[in-house]
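To start, the structure under review is shown below, and the notes come after it.
What you see is the complex with one protein chain gone and the rest in place.
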Amino acid sequence: MSRLLDALTRNRVWKSIVRHGYPDTNKNRTLLVFSNFFLHAHPVKARLRAFAFSRTLYLGGLSIGCFALLIITGTLLMFFYRPAVPQAYHDMKDIEFVVFTGMFQRNLHRWAAHAMVALVFAHMALTFYRKAYRPPREFNWVIGVLLFVGTVLLSYTGYLLPWDQLAYWAVTVGTNMAGATPFLGDWIKRLLLGAGRIGESTLIRFYVLHCVVLPLAVGFGIGLHIWRIRKDRGIYLPPRPGSVESSGDEPADEPTAMTFPHLLLREGVAGVALTLALSLGALLADAPLEDIANPDRTPNPAKSPWYFLGLQELLHYWRPSISGVLLPVLTLVALAAIPYFQINLDRRPLWESPRRRTLARLWAAIALLTALFWKSGAHPVWAIMVPLWGIGVVMSLGAFVQGKRGAARAIRERSLPFWIFTWFLVIVVVLTVVGTLFRGPGWSFVYPWRSGLYL
Amino acid sequence: MALVDDLEHPPTSQESARRRFLAAVGGGALGVGALGAAITTLRFIEPSVVYEEDKRIAVGRPEEIAVGTVLVLASGKVYLLRTEAGFIALSTVCTHLGCIVRPEAGSGGFACPCHGSRFRAEGTVRLGPAVRELRRHPISVEDGLLIVDAGAFTEDRAAFTVPA
Partner (left out) sequence: MKSKAPTAGPPLHFTALLAALAILSVLLVATLALAPARSYFTGWRRIQRRYNTLVARTHGRPVTVGIKQVWIPERGVVDRCPTCHLSAGVARPIEGDRLFAAHPVIPHDPRKLGCTPCHGGEGRATSQREAHGEVRFRGEALLARADVEAGCGSCHSHLPTPSRAAAEQGRRIVEEVRCRDCHSGERDLRSVGLRGVPADWHATHLGRTVGDVSFGPLADEEIAPVTAWLSTLVGAPRLMAARMLAAESGCRGCHRIEGVGGDVGPDLTGEGRRPMEGLDFSAVRGPHTLPGWLRAHFLDPQSVVPESAMPGLGLSDEAAGLLTTYVLSLRAATMPLEQAPPDRVRGLGLRQRDFAADGESLFGVFCVGCHGRRGEGSKLPTLASRVPPIGDPEFLAIAEDRYLRESIARGRPGRLMPAFGSTDTGLRPAEIDALVGYLRGFMRASPEPEAVLAEPVDEALGLRLFAENCAGCHGDRGEGNLIAPPLGAPDNLTTRADSPILGTLTNGVNDTAMRSFRHLDARSLRALVATVRALPPPPMARTGWTRRPGDAARGEGLFATHCATCHGRRGEGGRGPSLRNAGFLASATDDHLTASIVRGFPGTEMPRFGTGDALRARLLPAQVADLVAFLRGWAPSPRTPIHGARHAR
């Protein structure tokens, strides 16, 4: 066995490709990480605390894993797909019906795309809670926000390609939303559609965006993102008890371990687990393909992909220029701006400040927002107001609870940005759940346990 | 020859002014070029012609269409009404976000499957989120035939009457 290995690795060809010896010495292990194109983003040695699964849940890494799977499966699908009407739809059917493992590849591509949206969003949330966006990582956070946008756009452009009813109407609603942008709306819509309405020219545009422009952009963005993490000396670790917080330069006694094998092993486990989970999904659940796109008949209800259903739910309340343009854009700008506001950098416990005044201001703000969400839309926006009140109550508890440990302490020590961000997360989840499960024909409110699911 | 760094040999002030000027000219030119390239690229992507079939529909002789008739044209994308006041060609494309509304049983109006807007029979909004009434297509008469142009829209709110 080891002879065979020797024979394989002790020759010029091997040496010319892999420019180091068998990784059983520290030197070779160092060289392995150093000189390997695919690994050189890693440091040779990394801090042990940064390895810990609990710190990042590997969410960023898993997002990269999804991206890789998407590139592979997507490339395979491209062998059979023609972005033309109606061939696109027929090609999807051929991929499902006759292409060897075509159904599996298509499913894997679809589920990995969904997973990536969820993972990237979760990654962003966790990064916020870990306060990892603070200097020097502010701009990497901004890159992250852009990557999130890129990920969603990738999913969205991919959604049209099967040219079925689902695709057609989701994209109709989406492009009309973009069309509601003040001043530029019509122009943006024309740019997206390539025509007055969705048709073959739209399909080819979305195809180019989905298969070339956006993967290159997101791929490049990921590279930049990772490169900056390296330049920032790895991911952010909170100061250890007793030592002063410093950016990057960790104290000498910070325990470390070799990237090879320890970090790579962990990444390997995560990657294989992800691929396994998605493959199982791809075997068990088939990606939907409905009737061929029919511009004359909208299915009832016409729902976008789940990650847009929160937005679609918002569209039920305000006009498209608000729900579809203003709110999303404001949200993204606010997210990107987080690391540039001192309050988000300090993250001081809310209840450090004078108790009474804070309480008064807090509830004044809540009252104001309640009035806003009650009156401004076509219907009262419960999905936003109820979380607002809930969080307000929990926040206020902090002003009264005593206790040095557990929940009491946690509540007392949370900062205002923490609460606002949490509110945002809850809203996103609630809106998405309502849009996905509780909306039926004509976007009327339904109970899924009574009327079944409308997906 | 050793490399000479400008920091080791500080230029004369005249020289550095010249350098600043040249840098400004060069940089400016590239900047303008980049801006131009960006605009040109956007303009490149923007379609200059759109491939759309002629969507004018010859409905028939107007005098043969009785008052009170509702004709469904273009596979349901156009509803042609003949009211007391004249002809109205309603587009069934929802003014909210472009889904196709459907006739609503009972009310005689239309309901949108996407976000639940409701419209009355002659197109005005009964329930949001849509705010604008259903759009109308221009109607004309050519060679005695009533023509609805399903590819265009008109802001004209008056019903069409056949010119005497």
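Per-chain numbering from 1; labels A and B assigned in written order.
Just so we're on the same page, a contact is a pair of C-beta atoms (placed from the backbone, for glycine too) under 8 Å apart; a residue touches a chain by one contact, two chains touch by 3 or more.
Note that the coordinates shown come from a computational prediction; the quantities given were computed from them, not determined experimentally.
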| item | value |
| --- | --- |
| Residue among A:283, A:330, A:393 or A:429 touching the omitted chain | A:283 |
| Absent-chain contact - pick from A:197, A:262 or A:347 | A:262 |
| Contact partner of the left-out chain, one of A:8, A:78, A:184 or A:272 | A:272 |
| Of A:9, A:75, A:101 or A:331, the residue in touch with the unshown chain | A:101 |
| Interface with the undisplayed chain - residues on chain A | 24, 26, 48, 90, 93-94, 97-98, 100-104, 164, 255-258, 261-262, 265-266, 268-269, 272-273, 275-276, 279-280, 282-283, 288-291, 297, 299-300 |
| Hidden partner interface residues of chain B, rising order | 60-61, 64-72, 79, 81, 83-84, 102-106, 108-110, 121-122 |
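Here, only the chains that are shown with their structure count from here on.
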| item | value |
| --- | --- |
| Separation of mean Cα positions, chain B and chain A [Å, integer] | 32 |
| Complex contacts: residues of chain B adjacent to chain A | 42, 45-47, 50-52, 74-77, 96-100, 102, 111-116, 128-129, 131 |
| Residues of chain A that touch chain B when the two form their complex | 169, 172-173, 176-177, 180, 187, 190-191, 194-197, 199-201, 295-302, 312, 315-320, 324, 378, 441-444 |
